[in-house]
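Here the complex is missing one protein chain, while the rest keep their positions.
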Amino acid sequence: MSATTERHVGQPLRRKEDPRLITGKARYIDDIALPGTLWAAFVRSPEAHARIVSIDAGAARARPGVHAVYTGADMADIGGPLPLAWAPPGVQVNNPPHWPLARASVKHVGDPVAVVIGDDRYAVVDAAEDVVVEYDPLPVVTDPEQALAGAPFVHPELGTNQVHQWTLAGGELEAGFAEAEVTIERRVVNHRIAGAPIEPRGVLADYRAGTITLYSSTQVPHFVRLFVALLLGTSEEKVRVIAPEVGGGFGSKLQIYGEEIVACWASRRLGRPVKWVETRSENMAVTHQGRDQIATVRMGARRDGKITAYHVQIVADLGAYNMLLTPLIPSLGAFVMGGCYRIPAVRTDITGVFTNKCPTDAIRGAGRPEATHMIEVMMDQMARELGIDRLELRRRNFIPKEDFPAAVATGVVYDSGDYHASLDKLLEHVDLDAFRQEQARLREQGVHRGIGFSTYTEICGLAPSRITGPAGVGVGAGLWESALVRVHNTGAVTVYTGTSPHGQGLETAFAQIVADRLGVDPSVVEVIHGDTGTGPEGRGTYGSRSLANGGEAIVKATDKVVAKAAKIVAAELEAAPEDIVVRDGKFSVKGSPDKGMTLAEIAGVAYIGAVPEGMEPGLEETTFNDPENFVFPFGAHACIVDVDVATGKVDVVRYVAVDDCGNPVNPLLIAGQIHGGIAYGIGQALYEHVVYDDDGQLVTGSFVNYALPTAAELPSFELDHTVTPSPVNALGVKGVGEAGTIAATPAVTNAVVDALEPLGVHYINMPLTPMRVWRAIEEAQAR
Amino acid sequence: MSNRVTVTLTVNGSEHEIEVEPRRLLVHALRDDLGLTGTHVGCDTSSCGACTVHLDGLAVKSCTILAAQAEGAQITTIEGLGGEHSLHPLQEAFWNEHGLQCGYCTPGMIMAAAALLEENPHPSEAEVRRALDGNLCRCTGYHNIVRAVQSAAQAQAPVAS
Partner (left out) sequence: MITAEFEYERPGSVAEAVGALAAADGDAKLLAGGHSLIPLMKLRLAAPGRLIDISRVPGLSAIERDGERWRIGALCTHTQLSRAGVGLLSEVAATIADPQVRNRGTIGGSLAHGDPASDLPAALLALEGSIVAQGPGGERTIPAADFFSDYLETALGPAEMIREVLVPAADGYGFGYQKFNRRAEDWALVAVAAAIRVQDGTCADVRIALTNMGPTPLRAGAAEAALRGAPASAEAIRAAAGQAAEGTDPPADLDADAAYKRHLAAVLCERALRAAAGIA
């Protein structure tokens, strides 16, 4: 058994996951083959809104190799529609049924109306083309503000397109605006984007003699198990959900999708495994999308720069249905609506709206990118209005580090922070005076260069059950996390986590944490995840929760193992348990480093059963960690852009980010998350936009016109960090999976405005496509 | 229609004869007929590059080539580039530089990068970025991918000093 003396936490260990991934040996959903598997292909609506008049599957059924064609009517026996897991106390949420296969009508392009099941992955596509569906088109609404005004209705039986209204307010708003000497208002758009993991979704359902095994490319296997059991009228022990290697999620796989239910149902009906792998075209049309908020934002301030009031009224386009958390998502932003500033009165009013578009739900950042975009764009706007430098305005309003833990107007308590420090550090990398000189010089040459900043905090580590559970904001589940740590006979360790990583590198990070505590090498710590058939109940990976919440669970479980091991060692070595320390790969007696036992020796005792009287044999422990608070990572980003003012094209030439996610567990992984997060934010700001036309047709239906940035569009990123440990967990960590995305869009937007100020462009909304930027310049010049 | 074509492919040095529909895409022949699932599919439009393999020494998108078109060709997939105990310098570099997260784009990315280094053993950062513009990654922001390609270039053929 290898043992180690060095500390692994904090080290840039290369990942345990990678050998299988770099050699093509990983097993993603489409790499799993079961004997006798049938393929499924869905027949999807080409209409954005229509009544289904008839479905003729005769020709499809007659095709060789086709086993069945099912419609919504065939699935009348399922236990209910797809779930919405948000029931906020005291808030009415309109929630019309959303069936895995449409019943009487379709509400957006891509809504599934039938499924064809057959022998061959190619032949089922042919057969699906042969299913003839007659539609009676109904009026379509795609603009959320129009949708709020009245008919046509997405769900006519409701007589409204409003989903819900929700408010979070703290402080005296009217008094705050009354105190303000300057009030500004902007319409801030956070446009609709796609999650777009490079691996689309996929499912393989295998029903055998009463039990269902479902392989699904999901972030939340335990939630999927629960709802498969409920909707199929079985119980959870009869359902095993396995998330195999998952090729990215970004929130889009935090969902209970109809295809998961249909595949399980059809497998049970046919007695054969049923597999479906999403095409990219389907992914763009039916995998939930994100953002899509139009906000009216008012900010009031005194002339000295003190912000006195902040009011955000959001119209959130939720698409055609509520999915798992759809209407909750904008609310997640409300908690940090005031950003990293001491604002005495902050109010967020959210109105959710149905439109004939794909539903929205959590996409990387989920509400916080929108909130951060608003406050950070508004800070620049206010600075201009007040004639105060925009960084100075931020500094005057930062919550000072002495105030932490800091209760803010929105009612949450920021755990820790030092916003001045991150901005100071950023400015060590960005010489503003030199930049201004360069900017002026370049302008003389016709190059319009600009710099934008974003100082942010966000709320993650989902989540304290008391706050997000049913009695809090109304999610129908506490969002604790579990861990089981098992030491084997040989001293090797298996860790079962309820999180479900899909690229984050948690197999490595968790192994580092456990290795240090048990005095072993990370190479002998195996991390098992994404399988409801192993380990305790879990909650999955999203909301930058896996380390702060799941990692803390592992800490607690490991510490229980350590405590038990110490008792065994104490008994064996005739010492007191409190005198046992883990050092140099051994559990030894304090002061007598030569007297000790390796973990393998301890496990040997534990499994032979020669444990002290009253102690159970074995060496494994389980924990459920329910965090006492969220964690609030923060930082300061700067983006430098060049704008080709003749064409409107924006080029990011430099991006500098200083982030603070508490104590680092693996700096390599942190940097990777931030790089990817920044690219995600730049993607939204400059390139990506899900577009529907007025008829509800999806214009951006593929990667040809849904423009993910490539390597050629992005610069290398310059990263630095500060370390402000979180007091919320023993590791002192905060989540980092979304921080880059949350910070990036306002930095880019503010940079573009900075570049264009001399041309009279003082404000612009995303996406900053060339045509939009060019038009903004034209309009400003015409004024 | 039951027309089939016989296709002979040499994949990672082994010759295979398969009988397939003419419409069978090369990527499905590799994955489903030959069991080489390291080559992935991420789109329908030849955009994402996850399916990149080498065909007669050139990087190509195997989702946009019929298996029948590859008759007689020499094909290298990620599995043939290097294995667990014989990592190609690019595989090693992607590991060392944390050039991957979810790993789904990685085989295609590595194959595209391998073709680049064949042609241009010491690419600049801009050249690497431009050469990988047919491969989408959603996790890494490309930062560490670019580092990995440059570090593999160093490892493969150090510049004479």
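We just call them A and B in the order they show up, numbering each chain from 1.
Following the convention adopted for this analysis, a residue touches a chain if its C-beta (ideal position, glycine included) is under 8 Å from a C-beta of that chain, and two chains touch if they have at least 3 such contacts.
No experiment lies behind these values; they were computed from the predicted model shown.
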Given that one chain is not shown, what are the shown chains it touches?
A, B
Looking at B:11, B:34 or B:66, which makes contact with the chain not pictured?
B:66
Of A:74, A:126, A:179 or A:720, which one is in contact with the hidden chain?
A:126
Which one touches the absent chain: B:9, B:36, B:81 or B:115?
B:115
Taking the entire complex into account, which one of A:293, A:308, A:512 or A:700 touches the absent chain?
A:700
So which bits of chain A touch the chain we can't see?
121-122, 125-126, 129, 279, 281, 646-647, 649, 687, 691, 699-700, 702, 704-705, 707, 709-710, 712-713, 769-771, 774-775
Kindly note down the residues of chain B that lie in touch with the hidden chain.
1, 3, 5, 21-23, 25, 44-47, 49, 52, 58-61, 63-66, 68-69, 71, 112, 115-116, 130-131, 133-135
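Here is the rule we use: only the chains that are shown with their structure count from here on.
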Averaged-CA centre spacing for the pair chain B and chain A, given as whole angstrom
29
Spell out the residues on chain A that touch chain B in their complex, using ranges where they run on.
14-15, 17-28, 30-31, 121-122, 196-200, 245-248, 250, 279-281, 502-505, 668-669, 671-672, 675-680, 702-704, 708, 710-712, 714, 716-717, 740
Please name which positions on chain B make contact with chain A in the complex.
21, 23-24, 28, 31-32, 36-45, 47-48, 50, 77-79, 82-84, 87, 91, 94-96, 98, 100-107, 110, 125, 128-130, 132-146
